[in-house]
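Shown here: the complex without one of its protein chains, the others still in place.
By letter and in written order, the chains are A, B and C; residue numbering begins at 1 in each of them.
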Amino acid sequence: MTGRDAGLLAPTWAGTPVAGETDDEAWLRAMVDVEAALARAQARLGVVPDGAAKAISAVSADQLDVVELAVASRGAANPVVAFVPALMKLVPADVAEYVHRGSTSQDILDSATMLVVQRVRALLLADLRRCADALASMAVAHRTTLIAGRTLTQHAVPTAFGLKAAGWLSLVLDSIERLESLVLPAELAGAAGTLAAYVEYGRLAGVDAGEPLIAPFAEELGLAEPVAAWHTLRTPILDVGNALQLVAGALGKIAIDVQVLSRTEIGEVAEPAAEGRGASSAMPQKRNPVLATMIVTAARQVPAQVSVLAASMVAEDERPGGAWHAEWQPLREALRLVGGATHTAAELLAGLEVFPERMAANLALSDGSIVSERLNVALAPVLGKAVAKKLLGEATREASASGKSLRDVLAGKIDTALPLDDLLDPAQYIGDAPALVDRILRRYRA
Amino acid sequence: MTGRDAGLLAPTWAGTPVAGETDDEAWLRAMVDVEAALARAQARLGVVPDGAAKAISAVSADQLDVVELAVASRGAANPVVAFVPALMKLVPADVAEYVHRGSTSQDILDSATMLVVQRVRALLLADLRRCADALASMAVAHRTTLIAGRTLTQHAVPTAFGLKAAGWLSLVLDSIERLESLVLPAELAGAAGTLAAYVEYGRLAGVDAGEPLIAPFAEELGLAEPVAAWHTLRTPILDVGNALQLVAGALGKIAIDVQVLSRTEIGEVAEPAAEGRGASSAMPQKRNPVLATMIVTAARQVPAQVSVLAASMVAEDERPGGAWHAEWQPLREALRLVGGATHTAAELLAGLEVFPERMAANLALSDGSIVSERLNVALAPVLGKAVAKKLLGEATREASASGKSLRDVLAGKIDTALPLDDLLDPAQYIGDAPALVDRILRRYRA
Amino acid sequence: MTGRDAGLLAPTWAGTPVAGETDDEAWLRAMVDVEAALARAQARLGVVPDGAAKAISAVSADQLDVVELAVASRGAANPVVAFVPALMKLVPADVAEYVHRGSTSQDILDSATMLVVQRVRALLLADLRRCADALASMAVAHRTTLIAGRTLTQHAVPTAFGLKAAGWLSLVLDSIERLESLVLPAELAGAAGTLAAYVEYGRLAGVDAGEPLIAPFAEELGLAEPVAAWHTLRTPILDVGNALQLVAGALGKIAIDVQVLSRTEIGEVAEPAAEGRGASSAMPQKRNPVLATMIVTAARQVPAQVSVLAASMVAEDERPGGAWHAEWQPLREALRLVGGATHTAAELLAGLEVFPERMAANLALSDGSIVSERLNVALAPVLGKAVAKKLLGEATREASASGKSLRDVLAGKIDTALPLDDLLDPAQYIGDAPALVDRILRRYRA
Partner (left out) sequence: MTGRDAGLLAPTWAGTPVAGETDDEAWLRAMVDVEAALARAQARLGVVPDGAAKAISAVSADQLDVVELAVASRGAANPVVAFVPALMKLVPADVAEYVHRGSTSQDILDSATMLVVQRVRALLLADLRRCADALASMAVAHRTTLIAGRTLTQHAVPTAFGLKAAGWLSLVLDSIERLESLVLPAELAGAAGTLAAYVEYGRLAGVDAGEPLIAPFAEELGLAEPVAAWHTLRTPILDVGNALQLVAGALGKIAIDVQVLSRTEIGEVAEPAAEGRGASSAMPQKRNPVLATMIVTAARQVPAQVSVLAASMVAEDERPGGAWHAEWQPLREALRLVGGATHTAAELLAGLEVFPERMAANLALSDGSIVSERLNVALAPVLGKAVAKKLLGEATREASASGKSLRDVLAGKIDTALPLDDLLDPAQYIGDAPALVDRILRRYRA
């Protein structure tokens, strides 16, 4: 009875690469990495012997019992206090005193968290680049493929499926940009932000090992050097959260469109088929859009997790009693969900089936009324704006009620010198859709 | 790399009883229990042979590989589709066909979730009753113990610590009531809510085994019989979420008061001491209020999780593509966090140390100005309301600036025939605090 | 530049009855009502002269300048401190001193808030009862009207539209129950919860006017008598919030179903037509589901507002510095949005157009595969469960690929002694839908 989860209730990320980079072991690995980097950085300044730093760097997180540490974390309301003595037992006796030298729980856990974020970010970016490539191809291929533009659930005016794909691409590019521009700093501050114990240990060694320790520590970790310690200045955490919720929302938008377009009555796209994928336990005929569903599932959860991070900005004192502690799980959940969503989206978009003939058939459903906006523009100069709009509304209703085609009804009502067939042709009313696709493709190529 | 967590980032619940009732194995146990209950209920109607129902009921969840099932859950975006064949393999070959007869994923998972909720509720109620007992004793013991009433962080007027404890008790009683009044229904609906396949299997057996199956199924599970199936009528889930966030908030209120009162400068209460509890990794003198911190940590997260459940009420169609799936983890997180919080609160409240002498000392800090409201009332009939308020404001400031006592400053300003010493005595200005304590104790005893 | 809103960005409630019960003037009216009720209750105990209570009760909120009071509220971070002297100016000079006697800002504002909630609740319940009536009629009328059951966006098995309507009814009944069972207490506590100043004024009059004031005060307001004052025991507020988010979610579920069913390609229902309703600024043919949209808009916002209320449970001390203040706007927003949503839903449901022939046409789209679950059940005893499921999957795909009907494909694959036409008839596969409708109707009638 350990409380351990494998993702049984989280198909979005179960078994995907992000699972292995965000579990307890992943955090423990990062914590070990941080203690090792601290020792090496202190060794560079002469506060810790090189040999000790090497010995600490040789420890593997696998040697630690994560369940035991989790339970012990209740003693201090954080896992580091129990972790440090456990780590000390894994190094030679004369090295133990150099472990965690001058440090404080939050320096270790915050830095470890940033390492985890950095590792997850690499996964996200790789997935998102696959998404972008797939979408760019789709946008090119369907630059002029006609599809009904839908607004408030109703057919509005025609558009190109390629513009839809380009719009999705635009969101993926935004996601990549936001993730790439994240600054992920190390944390080095000491018990209350003054670095006092680091300084004190430096003094024992006759060096200044407080503020001068920040840069080498960050360097050893491959993280950014912070201007200010961020124990209670939580910009770095919220920046990550904000980026994650943008990615989740971007993919959620794509996924909900896929769900709508794959409705039985619409059928304009289908998820890539795979053995056992989308099966129902009872209905043999079903092919559920499960990839899109798993992405939507993530998008529905991430904003709530991030709202906890935002609320945790309000962290009292030098280190708070709860605001910090409340960040850990929501941040992990957000990372996992987004990591699962990007992985799933890459698969979905690489294999999405597109059915232009169904798009055309659906476009024809409304019998030309989908271009009534255009008729409106064309008739307004002739009849006046208000009269034109009224007449079109009436014609649409009459056509719908009588079963006659809109073309025929209109022909009976207005001057047939107008090129009605052209005006009613959806293909001639997609505005600058191709040029708009190109704008986004230029950004993609840049 | 399995993504398994043991609570390393969740000290609130790591290693507490709720951990074992909410992990993947717990859900799997409940899923097995539901399939067994379904078979037994169908056996009662004659749709499944008794022997088959017994064989299914004999399966233990331990025989299943939870990690494998978690990964397989991605195929259908839920864990049941892979679980059913795995379960079928664990029964004799001729029994397999009776497993999951006529059922659908959501019937199993929703019912299993309610079983989990019911098991967790029992833990919560036991903890909360321990809290209530501790608080009732505290309220009795400190029915007239003086303490500064604080509003907007400032001393306001005196109150009794027992009234504070009784207020906390009031919240715990609310929590108990809300949890006890929860109705936890079984789910039985079939693929799209009509029970059609259950009916169909009944037809094969010559019985009506659709709607008549609901009651025995619920009975076998020890859950309530639903009036309506709730695949997309999610009242039962949101009711649970709403109750959980009330409990979380109630305990969070208690915990934040404990944090304030145990501040170094205030020192009016202390958490129960325990070996290793509240230790800092660097500061030997510290005794952090870690129990309160772990409770606050929960209270900061639960509302966000519940907001996901509330949003999932908006679930389209007969079964939705994401709204349902997004409920699972947030509900589990809320259960765990609240379960950890109640467990922690029971320990905190049973051992809370109370220091009346520090309360008295702090009360004296403001040198009588804490009863200026009373002086205001007493002086108003003599001097007029506005004049009295103005004079008291001036006297308070003068006392503060000059270092003189408020009594002496006032004595120099007003008719000393007034019983100034009595009027300035905090003990004589606690209003009806004891009677208010008694009101709450009467509710507790009822 | 006053910051005043009329709902330009909130069509959900703009101009609906709830708007007038939740604006600043409504709160001000309630605040005046509370001060009057306090004076009358104190008059009953002899603390305030009857004439004074009458004079205070004669004040109308219209005499107050709400903009001025709003700006002045910044002085104390709440509107009551400026309101009290403004109110005093509206009564005869010798009555002024009896205004707000012994009271504190939060007693007034909390009680006023509960009055507002009570007034809004009456609106909500009236609307919801209209919804329930409309839905009950719909459930009866369409008890056996065939419609495709849809799960994860795909046709699953047939169901009855009446069962869908009955499900919606079930949610509306839940909403009514949750609102009706809300207990809305008055607040009477004094500066720090002890009633001290009320007691003190009582002492001047020679009566006990602390705890004995609670009951008459609540009675004068028509609110419940609280067991405990709730300055920082915020159960009553969160109870309201929890109920509101249940109502919002319930109506949101109905609305999203209406949106899906009125999609151009589905067209199974339509919103009631009205002059100018659902118009587009550019597309004359459009008839947008704007009522459903306004309801969904509310459902998307309410959980976030309620999460603020839940977080505000964690309110430190006797009265907190922010947790209380953060409740006001979110609670008002939630009330307004839900009030607008119930008003809109009543109109939507009373006039919803239902198109059974479109339902039938859509049902036919999948050419029988919508009953493949049934075929599965029927074939399993003959062919074995796994073989049957596999064969049906193949047949479905073959029919879809070849353009042949599923019936013909199946006839070529299996023993035609089976009554294939019956088995493939959706009308013969709606399980116990009518009986399930009846269960819900019985609850409605009870």
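As a convention for this text, contacts are C-beta pairs under 8 Å (C-beta built on N, C-alpha and C of every residue); 3 or more make two chains touch, one makes a residue touch a chain.
Since this is a predicted model, take the numbers as computed values, not measurements.
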I'm checking contacts with the chain that's been left out. Which of C:Thr145, C:Ser170 or C:Gln259 qualifies?
C:Gln259
Option from A:Ala6, A:Ala26, A:Val95 or A:Val306 whose C-beta touches the chain left out
A:Val306
Given A:Ala19, A:Ala36, A:Leu69 or A:Ala191, the residue that touches the chain left out of view is A:Ala191
Could you tell which one of C:Gly278, C:Gly368 or C:Gly393 touches the chain left off the display?
C:Gly278
Which of these, A:Glu316, A:Glu353, A:Glu394 or A:Asp415, touches the one chain of the complex that we don't see?
A:Glu316
Spell out the interface residues on chain B facing the chain that's missing from view.
148, 150-157, 259-260, 262-266, 280, 282-290, 293, 304, 307, 311, 362, 365-366, 369-370, 372-373, 375-376, 389-390, 392-393, 396
In terms of residues, what is the contact footprint of the unshown chain on chain C?
1-16, 19-25, 27-28, 66-67, 69-71, 73-81, 84, 100, 102-105, 190-191, 197, 255, 259, 276-283, 288-290, 292-294, 296-297, 299-301, 304-305, 307-308, 311-312, 321-323, 325-326, 328-330, 332-333, 336
Write the list of chain A residues that the hidden chain touches.
77, 96-97, 102, 149-153, 156-160, 163-164, 166-167, 170-171, 174, 190-201, 204, 210-211, 227-229, 232-235, 238-239, 242, 245-246, 248-250, 252-253, 255-257, 259-260, 296, 299-300, 302-304, 306-308, 310-321, 373-374, 377-378, 380-381, 384-385, 429-433, 435-436, 439-440, 443
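What we mean here is this: only the chains that are shown with their structure count from here on.
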Chain B and chain C have mean C-alpha positions lying a whole-number Å distance apart equal to 24
In chain B, residues with contacts to at least two other chains
77, 102, 190-191, 197, 255, 259, 296, 299-300, 304, 307, 311-312, 321
